[in-house]
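Omission of a single protein chain aside, the complex is shown with its protein chains in their original locations.
Presenting subunit A:
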Amino acid sequence: MHGRPRKAPKPEDEAASTAKAQKLRALQTQFFSFHHSKIYTKETVELSAKLLEINPESYTAWNYRKLAVEHYLSQPDCNPDTAKSVLDDELRVVESALRQNFKSYGAWHHRKWVLSKGHSSIDHELRLLDKFQKADFRNFHAWNYRRFVAELMNRSEKDELKYTEDMIYTNFSNYSAWHNRSVLLSALLEKKAEGFLSKENVLPEEYDFIHQAIFTDPDDQSGWFYHLWLLDQTVTTDHPLLVSTWPAHGSDVLLVEDRCQNSSSFSPFTTLLSDSGSFPIVLYFNQPVEGVSSSTVVMECRFNKNEDLLWEPLSVSNLQTAQVWVAHLKFPTSELDSSVKISVGYTKEIISTRGSLYSHPSTFSFKVHVQPVERDSSQVSVAENILWREENFKVYRAQSEESIPIASFDHLSIRNDHESTASNWQTEALAKEVECFRELLSLMDCKIGKLTLARLLMAYDAMSFPFANKLVHSEEVLELYNDLMKLDPTHHRYYKDEHSLVLLQKMTSSKESLLQHCFQYKDSVSSAIGKPICLRLNNLSLSRIRAFERLLWVQILDLSHNELESIEGLEAMQLLSRLSLGNNKLRSLTALEPLRKLKSLRVLDISYNQIGDHSIDTTRYLCSSPLSHSVGSELNNDESVINNVALINYWEAFYMFKDLNLNRLDIVGNTIADEKFKSVLVRIMPSLKRLDGELLD
């Protein structure tokens, strides 16, 4: 029961519980001996009932009873009547166990099991539930069981929805009731039941409903959860959409094989330096999808065959689901200029994790120009040499007619055509919510109100973004998060993360703001034109990063002097060849996992982080362990390569760097980076030419 203070046990209570434990132990010993010898007589089953009455959590006893029931039911003289009476006995035992502890998992589960045998009357179940839900109206076990019973008796979702309403009217501080409401509404909407044809009709009423709770008692959190669910229902589109690609639609891409001089007039934004003779095509969806392949995505060009194109999900887990997919095209060798056309959703097999079909086929095309290779061995590549020093960069001034990736992204207009009709009611709903929460905040200072307003404003901006073309409210949202960090220090880190993400979205939202962060490497020997741009997002106290869909073009990225603990999502930036993560708060090598997907990465700076500071890596559970997983077997196979080193101690380093083709790594300033570790790194990465600035042999 909620709201009851804990009391320290009195001596007599303790004595009583000792006596109880003794009795229980005796019972248990007896019970186990019966269980092990598979004795299912009336007496032994009765004993298990006694045990369960004292301790409903004794899962073994429940299982024993299940076996006993199966035993009875399989007897030759078993008829429907005896079966029913056996099962009714079970229901009685469960009921008395629940009276002892109405939150016993084992008991509720056993009841489900008995009922699914199909011999018992279900009508009694709702009455029983009413009793339990009255005793504790948010007992989630009872609610869970209620869903089971409702389904079993084919009770209509509308009736159940009405029930949640009644419970909410009794006391709206009820997570379980609100949750059940969201479950039922989802089901009704999916079925398109009468009166629940579209979200457009249902959600506004739900918003009205939840407002009553939120305004009546803004301190009650259960309502906020439901509001969050509604917001999610409002902003998420059912169908996956393609939001961004590289190369962008209509762009001219200059492909330059690395180590070559060039004096092209192409924009540095679309000049790709590559040393692998291939370039990536990146598809960025609005949600994780599966089924991207050469049959669902068709590429037409003269220098590669569609069937040769291998689409890979960019996901740190090994699932075949990802928000970003990549394929690599070989540089054309015969033709210097050629065009590529890509149709996404050619056949209808791309589906979201929620099971919705990608149903808006879109096509984008771009032109590629290849710079003829002029080898000059004396020239040292910029890629190896970049020094992340302030004085080495100068602000990039774009040529007036130059195509900036942001601009071309706007032209992409992948989503406009099919989103405009749908988003009317959504924008309206969000605008209404924004107004509503401004009113709430005018009445009182309220943390969750501020947070919700911030979320609403961002959702509103995102919704109207393709048309308004800027984040109108980002300043206000940043201010709200700043406020929240002060008001609610307990959740400082969460607000900080949100603040970072909004800041990034704001910086990448327009050409003007993005250009302020575009720099050119001064030291470049060759002419500035044609040399890639460095995006510098340093010194912004970012704790998280996002907005990758607008940064797919970036080849040089400076994220140094921030507060990053994670670089989740960075794997989307497939063109990255030089990256600085120096002076951040990365705490482990496994935090660098997204880098494993960056095949073009040559220069990496992770100096002055906290790698190795913490003996226990709290993120490790996200990463496969050397003992249980493929990494371990790889270790064994490669043992001959790296003998003499107890590699098992460095499996993380091995796992992280083995597949990276780095030329230069800076790792100084991390606890982990002692001499021994560095020597391991050198062995793991034969391609490495410089480690912490020092030229290797």
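The definition used in the following text is that a contact is a pair of C-beta atoms (placed from the backbone, for glycine too) under 8 Å apart; a residue touches a chain by one contact, two chains touch by 3 or more; residues count from 1.
FYI, contacts and distances are computed from a predicted model.
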item	value
Name of the absent chain as recorded in UniProt (options "P-loop containing nucleoside triphosphate hydrolase protein", "Rab escort protein 1", "DNA-directed RNA polymerase III subunit RPC3" or "U6 snRNA-associated Sm-like protein LSm1")	"Rab escort protein 1"
Contact with the hidden chain (one of A:R65, A:R146 or A:H211)	A:H211
Chain not shown: contacting residue from A:V243, A:C436 or A:L504	A:C436
Touch residues of subunit A, complete complex, unshown partner	169-172, 211-213, 215-218, 436, 439-440, 443-444
